[in-house]
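Removed: one protein chain of the complex. Kept in place: all other protein chains.
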Amino acid sequence: MRGPTHNRHTVAGMVDAISRFPVREPHELPDDLRERVGAIADRSGFAPNVFLALGHRPRELRAFLDYHDAVMEREDSSLTKAERELVVVATSGANSCTYCVVAHGAILRIRARDPRIADRVATNPWTVELSDRQRAIVDLALALAVEPATFSETDLEDARDAGLTDDEIWDVGAITALFALSNRIAHLTALRPNDEFYLMGRLPRD
Amino acid sequence: MRGPTHNRHTVAGMVDAISRFPVREPHELPDDLRERVGAIADRSGFAPNVFLALGHRPRELRAFLDYHDAVMEREDSSLTKAERELVVVATSGANSCTYCVVAHGAILRIRARDPRIADRVATNPWTVELSDRQRAIVDLALALAVEPATFSETDLEDARDAGLTDDEIWDVGAITALFALSNRIAHLTALRPNDEFYLMGRLPRD
Amino acid sequence: MRGPTHNRHTVAGMVDAISRFPVREPHELPDDLRERVGAIADRSGFAPNVFLALGHRPRELRAFLDYHDAVMEREDSSLTKAERELVVVATSGANSCTYCVVAHGAILRIRARDPRIADRVATNPWTVELSDRQRAIVDLALALAVEPATFSETDLEDARDAGLTDDEIWDVGAITALFALSNRIAHLTALRPNDEFYLMGRLPRD
Amino acid sequence: MRGPTHNRHTVAGMVDAISRFPVREPHELPDDLRERVGAIADRSGFAPNVFLALGHRPRELRAFLDYHDAVMEREDSSLTKAERELVVVATSGANSCTYCVVAHGAILRIRARDPRIADRVATNPWTVELSDRQRAIVDLALALAVEPATFSETDLEDARDAGLTDDEIWDVGAITALFALSNRIAHLTALRPNDEFYLMGRLPRD
Amino acid sequence: MRGPTHNRHTVAGMVDAISRFPVREPHELPDDLRERVGAIADRSGFAPNVFLALGHRPRELRAFLDYHDAVMEREDSSLTKAERELVVVATSGANSCTYCVVAHGAILRIRARDPRIADRVATNPWTVELSDRQRAIVDLALALAVEPATFSETDLEDARDAGLTDDEIWDVGAITALFALSNRIAHLTALRPNDEFYLMGRLPRD
Partner (left out) sequence: MRGPTHNRHTVAGMVDAISRFPVREPHELPDDLRERVGAIADRSGFAPNVFLALGHRPRELRAFLDYHDAVMEREDSSLTKAERELVVVATSGANSCTYCVVAHGAILRIRARDPRIADRVATNPWTVELSDRQRAIVDLALALAVEPATFSETDLEDARDAGLTDDEIWDVGAITALFALSNRIAHLTALRPNDEFYLMGRLPRD
């Protein structure tokens, strides 16, 4: 686990801790997780902090990665990868989850090849201008994320009217549900976004 | 998957479908899942509907079971099993999640050996009379479940002041996060509680 | 009035007081009230705690019983008794009123001859599956109970479109209003449901 | 009951109906109610519309009058009459109930001998400048009126710390509960305040 | 600036300060502002307290007056002056802003030549009976005032369907925006309405 330096204060009076709880560097993880997180770190150039923070509980990290891959990497899905990130950024914006907005905002910019979409979606997912299909995806996700108690058949009908299939509706719902979990882990741990995410996908050739 | 009968209406005009989406009976699941769900069904006397509904997506069911076991069956946890169910029932009550309230209400009654606790906690988790430790657990869980955006260091301090360790705080937070996911899957699918749950733990010798 | 024992703590750390304020047993009430509450106790096998708690102020108990009978026992009403209890359980669920949910949930189970309806309605009155007429009744009641400031002609039109007569609309509204009062008396006094209510109407022959 | 004229539109395009439902003039009421409402009309110079609207259901009007007198006219109460009206105006303002704000605002001005207090309390009961005792009364009433689900021992402790007795706390709570009912009857019926109320208590000698 | 007397308490225990911050009497203002505020005071018979309070910061008072005149005195506007005040009173009522409700309520009564409209609009802007055009104006204003995050094209379409031109929509929006500012200055300063406003426009010949 991290030494005492991970709680030092910056000049500006802010703490630069990754998490409120102890974290584990990738090399401190069990073999299978070290390999999975290592592969992600190789691709991104850095290990996203969510894996270091959840590494505190390897079994939970493993289940999280499995759930994540099951919904975010599902090959049969007819949602594009950009659409899946749209769900993540919209619901994380509605939940004011800084880690998820900053990290998945970066991925959304890259997937959608649009350097401005993430800031617009995260700041106001309710009225951001989107295509009709994107709007239907975001409306469905927001209904389930923010007011689950009143989620009803009407929400499904609206989604179907906009052309979403039941398989796509499940995908949107399952991603929303996973990030309801993920947002809360980030809030619990005061999870800090890696500095690298802030700029990813903003420059022409990113 | 279930045949067309799963959408028939009852005399009272109500639908008795288990889920808005196709479901799988345990014997239709991949081997490992059939075995896990089968073991649960053997213990309970019936297969809880959440497994039939999530069986529609075996990979997601597997990750859900893994996450569930990692937090709800964690052996090192100093939360009692009743305390873990208290977190589930309190947050599911706050989220108006019928499946989770009815199913985990049954488990809470059994774990706490109290036939009335679940109805009291689910109906009003904010003011239900509890011991100081239970109240601290429920307050922490509600803060994270219902208003994650304003979850702050103060919530942790209150929990610590009530004697919760950081390990217990993570446990409460992780269970809350998992059921934020679980509640939303139940709302997405309009998941129907098995009839058996309603009465479990209510009779003297249950 | 009850002696000091009514505030003793149970082994589990919980208080078993009926009310935050002094209560009166039926035999301590003025004659007319003793008779009315006695008749109820004879029918139910026990005196519901709300009468002991309101017995602290006999004049208010008398007016409460009169209002209750005027709307809940009204003979000309074309609402069934189960429909009236549906209004009570739905609005008390929305108000997180433990006494009213537990006590009237029991009555609803009996009136509707359905051992599961009360838990479903109380946990999520907004989306519980109901017949069209029941849904219209519950929607009207929730609008008036929870957001009275925006209750409008539209709510009445929706009710009429679903076939409710103006006489039925008044009945739903008047029951909702009475339990807006009743819920608040229960919250004020931290009114404890009688143990008997929890199980009533749950068993086949109840 | 009123003839067809009671729905005529005014020049400004507004309806001048007293209620969405049929009303009864005092002379159309049963004897005991005619007498009670008549006595009020004699004192005020006019029959307040709430009695005409509730006169549609004499039994409910009778119970309402009884409950009203039990809490608003209670002789043993150590709340002043102005303090009781303060509870009514504050909670009715929080509930945006036009009839109750206008009618009881008039009574509050008269009881408190202050021509401006009602507008200030009704517009912003949360921050209006009041004496410490008045503030404690209003805070208690607002907690119970607006967020009954989270009403707790803390609210009682705050009231006691400000010097309110338990008897006064019950009075405040019971008045709040009665007007939770009354506000909803007014919203249900779109109850129109009598023109006379608007100016009462505003002029030096009123 | 005002001397220490401006914080003295009244007999009733209330403070009669105009503002939480120092105020300036008209004669203490820079020449141009003294002239403008003086002209208003001459017309009204008194200097409205908002000018004394904002006089603490003459440059802000000047910009406020300019913005106010640009939207409230705009000569090309096809909104009547009564309609503009309707926007102010409705949004200030929704914001529980005592100064604006009392002061602009007086102006609305005079502009609309209706002694009761202000109390009705301020107490419940959501359901107060209005003409279709007035209702469209108030709905547009409330949407922007209270829930700006979800203000959308739909709100504009509803306004256009009710016959409002785009020029009128801007007027309603701009007045709403200005009083979002104005309400917050009043809340910041605990701005006290002049006694004169309470009665203005209530008497036949006012």
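Lettered A, B, C, D and E in written order, each chain numbered from 1.
The rule we apply is simple: a residue touches a chain if its C-beta (ideal position, glycine included) is under 8 Å from a C-beta of that chain, and two chains touch if they have at least 3 such contacts.
Computed from a predicted structure; not experimentally measured.
Trainee: Give the labels of the shown chains that the missing chain contacts, considering the complete complex.
Mentor: A, B, D, E
Trainee: Considering the complete complex, identify which of E:82, E:180 or E:199 is in touch with the unshown chain.
Mentor: Considering the complete complex, E:180 is the one touching the chain left out.
Trainee: Would you indicate which residue among A:55, A:93 or A:148 is in contact with the undisplayed chain?
Mentor: Looking across A:55, A:93 or A:148, the contact with the absent chain belongs to A:93.
Trainee: Per the definition of touch given earlier, which of A:80, A:123, A:152 or A:165 contacts the omitted chain?
Mentor: From the options A:80, A:123, A:152 or A:165, the contact with the absent chain belongs to A:123.
Trainee: Sort through E:47, E:79 or E:97 and give me the one touching the missing partner chain.
Mentor: Answer from the full complex: E:97 touches the omitted chain.
Trainee: Name, in rising order, the residues on chain E that touch the hidden chain in the full complex.
Mentor: 20-21, 56-57, 59-60, 62-64, 66-67, 70-71, 74, 95-97, 144-145, 148-149, 151, 153, 156, 166, 169-170, 173-174, 176-178, 180-185, 187-188, 190
Trainee: Suppose we count only contacts with the excluded chain; which residues of chain B make the list?
Mentor: Contact residues on chain B toward the absent chain are 149-152.
Trainee: Would you write out the residues of chain D that touch the absent chain, in ascending order?
Mentor: Within chain D, the residues that touch the unshown chain are 124, 126-127.
The criterion applied here is as follows: only the chains that are shown with their structure count from here on.
Trainee: Using the contact definition given at the top, which chains are in touch with both chain A and chain E?
Mentor: Where chain A and chain E share a partner, that partner set is C.
Trainee: Chain A and chain D share one sequence, so how far apart are they rotationally when you fit their Cα atoms? Give it in degrees, rounded to a multiple of 5.
Mentor: Result for this pair is 180 degrees.
Trainee: Same residues or different residues: which describes how chain C and chain D meet, taking over half shared numbers as same?
Mentor: same
Trainee: At what distance in angstrom does the C-alpha mean of chain C lie from that of chain A?
Mentor: 44
Trainee: So how far apart, in whole Å, are chain B and chain C when each is placed at the average of its C-alpha atoms?
Mentor: Roughly 27 Å separates the two chain centres.
Trainee: I need the residues of chain B touching at least two other chains; which ones are they?
Mentor: Expected reply: 96-97, 124, 126-127, 187, 190.
Trainee: Based on which chains touch which, is the overall arrangement a line, ring, star, complete graph, or other?
Mentor: If you draw each chain as a dot and join those that touch, the picture is no line, ring, star or complete graph.
Trainee: Applying that definition of touch, give me each pair of chains that meets it.
Mentor: Pairs satisfying the touch definition: A-B, A-C, A-E, B-C, B-D, C-D, C-E, D-E.
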